[in-house]
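As you look at this complex, bear in mind that one protein chain is not there, while each of the others sits in place.
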Amino acid sequence: MANRNNDVSNTTIKVQNQEDNKILQIHQLTKRFGGLTALNKVNMHVKKSEILGLIGPNGSGKTTLFNCVTGFYKPDGGQIIFRGEDTTGKRPSDIAKLGISRSFQITRPFDELTVFENMLISQSHKNESIVGTTYTRFDDTTREKADELLKFVEIYKLRDHKAAEISFGQRKLLELACTLMQDPEMVMLDEPTAGVNPTLINKIVDDIVRANEKFGTTFLIIEHNMNVIMGISHRMYVLASGEVLREGTPEEVRNDPKVLEAYFGD
Amino acid sequence: MSMIVQAILTGIIMGCIFSLIATGLALIWGVVEIVNFAHGSFMMLGMYIAYFTSTLLGIDPVLSIPLCAGVLFLWGSASYKIIVTRLLKGKLLMQIFGTFGLMLAMDYGAMALWSPNYRVLENTWFSGSIKIGGYYFGEGQLIASFVSLIILGLVAIFLLYTKTGKALRASADDKVAAVTVGIDSEKMYTYAWGIGSACVGVAGALMTNFFYVHPQVGAIFTFFAFICVALAGFGRIKGIIVAGLMVGVIRSISGFMVAPWTKDVAVFVIFIIILLLRPQGLFMGK
Amino acid sequence: MDKINLGSMLEKTRKKSISVLLIAIALLVLAVIPIIIDNDFTLSVFIWIFIYIILGSAWNLIGGYTGQIALAHGVFVAIGAYSAAVLPKYYGITPWLAFIIAPLIAACVGFAISYPTLKLKGHYFAMTTLAFGFVTWKVFLHWDYINGAAGLNIPFKPSFSAMIFSTPDIMYYLSFILAAGTIILFYIIDQSKLGMYLKSINQDEESAENRGINVHKYKVYAMTLSAAITSIGGVIFAQYVLFVDPNLFMEGSLMSIRIALIAIVGGLGTVLGPILGAFVMIPLEEYTRALLGGLGRGFSLFIYGIVIIVIAMYWPKGLADIICRIEKKIKGVYHGKSK
Partner (left out) sequence: MVDKMKEVDKMENNKNKKRKIFACLIVAMVFSFTLGCISEEKETPAPTTVAPTTAAPEYPEEIKIGCLCPLTGPIPSTGEAQRQAIEFAAWLVNNYVESPVLMCKSEGLENLGGAKVVPVFGDGGCNAQVAQQSAESLVSQNPDLVALYGELCSSATQTVANVAEKYGIPMVNGSSSSPKLTALGLKWFFRVSPHDGLFIRTMFDFMRDMNAEKNAGIKDIAIAYEDTEFGTTSAEVFKEYAVEYGFNIIEDISYSKNTTDVDNEVQRLKAADPDVILMATYAADTILFFKTFEKYDVNIPVIGNGSGFTKAEFLAIPESRYALSRATFTPDMFENMPSAQDLDEMFEERYGISMADWTRDVMAFLVLCDAINRAGSTDPEAIRTALLETNIPKSALIVPWDGIKFDPASHQNVYSAGIVCQALGDPIRMWSVWPFEFAGKELVWPPPPWDQR
């Protein structure tokens, strides 16, 4: 696939003793808001083409972590290395260009634009000259790709509806499709199934798995729905009050008393 | 030397008046989060009210302060209810142009009603000037700045110690929270507009002692009010006085030391610089 | 699947032919106006319409598409106008060259002002541009090189090189061509990636940033482009009025707001908007001035203010929106028939 070749060209800085299958490495990541510490020296890594689950009670810092990785927050300490490149404190758009795409907890498509246009905008912005955009339109490959993905998540019929007009669940699917639009190395989904009806949940889960198998896309997923996350993720991290509580396979996590306590204790 | 001191003193006095005008704007901005371009026109209205009560009923502008405050309160809340509520539903652009339209309508409406002639109130209680310790003060300006400070004090007390005031501050700090604790935001907005307009109305009444009355008198004062608000930090009532004094003194100094025409420019340049360096305002932590 | 496509293809080609026809007719009409109407006033109204189409469209890029409230476009008009006035006066260079120089200067200024200020949001940007406009106005008033407040007069000596023509026809065609050019440019932009990106920025900056669009960069680019094109309007302005002074362009930043209004009344973020806006506003202003001017006391401006309020309150999408609605209706009817 396209991103594979880019892969070769882009891998510039090699961080010492980096195992090649670690696509994302987070060292000692710390983020404070005034008094409270949202993230405290978090260490974690994501392996290439895995589905990584990230769980934890509310306010445990999951979304903060996402915002740090995608550059919306400037971390107060620590380092984020994506595919051998230090992305700490970079502009979100630059990070996105590197191949991280992210969905928001509350879906944020551009309501005034059509579903199709939303897809087009989400294309990869790698090596795109700003002046060039003045007169170039989206090329056919992009358009075909957009249609493909719309078909893939099965909302092709809504193609020319304004994003404002489509249902909540469909917006979720649109977001998913958008995140896949830019040949991402890694997709970060923030509660992809929150507030979605069961049938659609299955659909979304199914899409994620298929995408993971079909394109070998890496997924990093925040999810509250235990069945879903346990079902799809290969590996999991548990965050609690800004610290990594546990790392391991779904089974390990499920059977860890600490985790249960973090969730249901007091 | 003494002239420089004089210049600074003049600046301070003008500053007090600016800060009174700015307080109204800051209140509106803070609570309702809308830029009221018509603010100066509200002041103009206050000036005309004071002028006519004085010429027709022979009531001194200082006495007509309550009247101005009252009328402007009503006018402010009315214009909120009728126009602004709807504007708030729209985009920021529409809000700005809406209030701008209000400004045009008020200014030229006043012109159509009361002619574009410059009117001046003569021999009010506080006209002419006094000399204190070798420095000259216009009585009009002096009383204006004193009353300004008093009004500011009252507003502060109101905001700090009354129930409504607290509610206002709450909704200025955090709308969502305010609503969740059951503050009627609609009501708060209306109050904010009313009180904000009342402040500027009072300023208008005081101005008639030493300034001419004219339909388009407001615009330049609106500008300075904006600047004070920006300096204090958009939407924050705190620090308005300091900001006002700063503006006053900067103008006065640059006007006296550099060249008179630069005094407004200087303020605007500083305004731009501050917006760029500290958009959150001078007197606020991050 | 295929059948539908073929059907729509046919329909499209039909539409296309109609569209081409309509454009052709419209262009033809506008082209022959100077011949059929030998009334200079009507022509001058048209010239103003064309000039304001240029200005309005330019503002629309930053104000309508990108949604950044720029209130200093009078400055850029002034840059254009003054370079047109200064070049021949001081350097004996033909004002035609201003079409190249003015945009360059304007672009630089536009970039310089917008690069830092566009980091700020919403009314911060609006206020800063407003203040910038004020400062520039005062500086122009005291700038001896451009003759300060007295302004510069362009002597009426008709010649092609001086870009002054004894009959308004040529000026009409000149402004017509420029306006048409601007419209085409903005049609291209509207259809281009840029147009799409700017729209997305207007709706949700964070989301756009998340999608990999460098919001700040695009905003600044839009502002720079907008400034450059605005200054072209300024050149024509000067060549037509033959007199420039700071108040004309920057007093109370009235012109900046007027320009914005053209786009707003017409419809923000559409190619059509500024065109409609100019075609409605300019004649309206001309005739209201003629009608209400007699009343004196700026009664016309009172009306103007009311109109602005009403638009802002009830009609934020402008005229273009209505055209679209009508269009949709027609379309609906058509489909109804076809099925």
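We call the chains A, B and C, going by the order they appear; numbering starts again at 1 in every chain.
One rule holds for everything that comes next: contacts are C-beta pairs under 8 Å (C-beta built on N, C-alpha and C of every residue); 3 or more make two chains touch, one makes a residue touch a chain.
Note that the coordinates shown come from a computational prediction; the quantities given were computed from them, not determined experimentally.
Asks: Which one touches the absent chain: B:6, B:85 or B:185?
Replies: Spelled out, the listed residue whose C-beta touches the missing chain is B:6.
Asks: Which residue from B:29, B:75, B:224 or B:271 sits in contact with the chain not drawn here?
Replies: B:224
Asks: Hey, which of C:107, C:232 or C:320 is the one touching the hidden chain?
Replies: C:320
Asks: By the contact definition given up top, give the residues of subunit C that touch the hidden chain.
Replies: Where subunit C meets the chain not shown: residues 1-2, 5-6, 8-9, 12, 15, 19, 22-23, 25-27, 29-30, 33, 36-42, 44-46, 48-49, 138, 141-142, 148-151, 153, 155-156, 166-167, 183, 187, 190-191, 241-243, 245, 247-248, 270-272, 275-276, 279, 283, 286, 289-290, 293-294, 296-298, 300-301, 320, 323-324, 327.
Asks: Residues of subunit B in contact with the chain that isn't shown?
Replies: Residues of subunit B in touch with the missing chain: 3, 6-7, 10, 14, 111, 115-120, 122-123, 128-129, 131, 136-138, 210-212, 214, 216, 220-221, 224, 251-252, 255-256, 259-261, 263-265.
Definition applied: only the chains that are shown with their structure count from here on.
Asks: Suppose each chain is reduced to the average of its Cα coordinates; what separation in Å results between subunit A and subunit C?
Replies: The mean C-alpha positions of subunit A and subunit C differ by 42 Å.
Asks: Between subunit B and subunit C, tell me the centre distance in angstrom, where each centre is the average of that chain's C-alpha atoms.
Replies: 34
Asks: Nearest whole angstrom, what separates the Cα centre of subunit A from the Cα centre of subunit B?
Replies: For subunit A versus subunit B, the centre distance works out to 49 Å.
Asks: Please output the residue numbers of subunit B that touch at least 2 other chains, ranges allowed.
Replies: In subunit B, no residue touches two or more other chains.
Asks: Residues touching two or more other chains, restricted to subunit C: which are they?
Replies: None at all.
Asks: Quick one: in the complex, what on subunit B touches subunit C?
Replies: Residue positions touching the partner: 35, 83, 86-87, 90-98, 100-109, 111-112, 115-116, 219, 223, 226-227, 230, 234, 261, 264-265, 268-269, 271-272, 275-276, 279.
Asks: Using the touch definition up top, name the residues of subunit C that touch subunit B in the complex.
Replies: It comes out as residues 63, 67, 69, 116-117, 119-120, 122-124, 126-128, 131-132, 134-135, 138-139, 141-142, 252, 257, 260-261, 264, 268, 295, 297-299, 301-302, 304-309, 311-314, 316.
Asks: For the complex, give me every residue of subunit A touching subunit C.
Replies: Where subunit A meets subunit C, its residues are 70, 72, 91-94, 96-97, 101-102, 104, 108-113, 117, 120-122, 124-125, 128, 130-131, 133-138, 178, 182.
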